[in-house]
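Below is one structure. I have some questions about it.
Every protein chain but one is kept in place in this view of the complex.
Up next is chain A:
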């Protein structure tokens, strides 16, 4: 086997070991996993029933809301990733990992794989709850698969942003600041409300938000009635599918190398 080949095999094995570690954590703390799944469901129900009819949306609000909530849930995954990473780096076990002949970044890849798995389960739950509240996505299995793909791609991007921010922030107190900041960023999107209902300057900013891009792209995919009209006619809204792929890829390209580099340099 070539040197590169064996390095890749070694890294894959280490990453798998780290993923198993996260899975073992879940097995020992099932309650935390359940809470993580219930929270977005609560948000969805709250917006669907309490706050009711979306602003500036034609057609059934649920068709508009569910794709938005799905995108928002993926974006908010950043919080849980940050929290896990800061907790992890605080632990002595990281010292042992770093003093072992372990592949660079395997700890982070393990984190990433476990978070993606949790998000995939979370997504399935959200889709089921969406269906239960009357959401009927169109476009068949292909559209649904593409929907899941776009959403998980956004989650993957947020994951690496989260890992990097957690390592920059370092301390749990700073993580809280980021947690508070992510709310306005998440809400300044087309997740709940159509840009048509917003002042022009805000609408323009909101449409460029990666969360909006994914939400709009998903609405287009599953053919939400009224979605196209509500989305407005800006370049960003017209090319939502392109942005829904380009944004996450750009974020990953920037933050993944930064995060791995930072982990490698932990020892100063």
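The rule is short, and it goes like this: contacts are C-beta pairs under 8 Å (C-beta built on N, C-alpha and C of every residue); 3 or more make two chains touch, one makes a residue touch a chain; residues count from 1.
Simple rule for what comes next: contacts and distances are computed from a predicted model.
Would you kindly match the missing chain to its UniProt protein name, picking from "Amino acid ABC transporter membrane protein 2 (PAAT family)", "ATP-binding cassette domain-containing protein", "succinate dehydrogenase" or "Cytochrome C oxidase, mono-heme subunit/FixO"?
"ATP-binding cassette domain-containing protein"
Out of A:21, A:239 or A:262, which touches the unshown chain?
Looking across A:21, A:239 or A:262, the contact with the absent chain belongs to A:21.
Which of these touches the unseen chain: A:46, A:93 or A:181?
Considering the complete complex, A:93 is the one touching the chain left out.
Which parts of chain A face the unshown chain closely enough to count as touching?
Residues 10, 13-14, 17, 20-21, 24-25, 28-29, 91-102, 267-268 of chain A touch the chain that is not shown.
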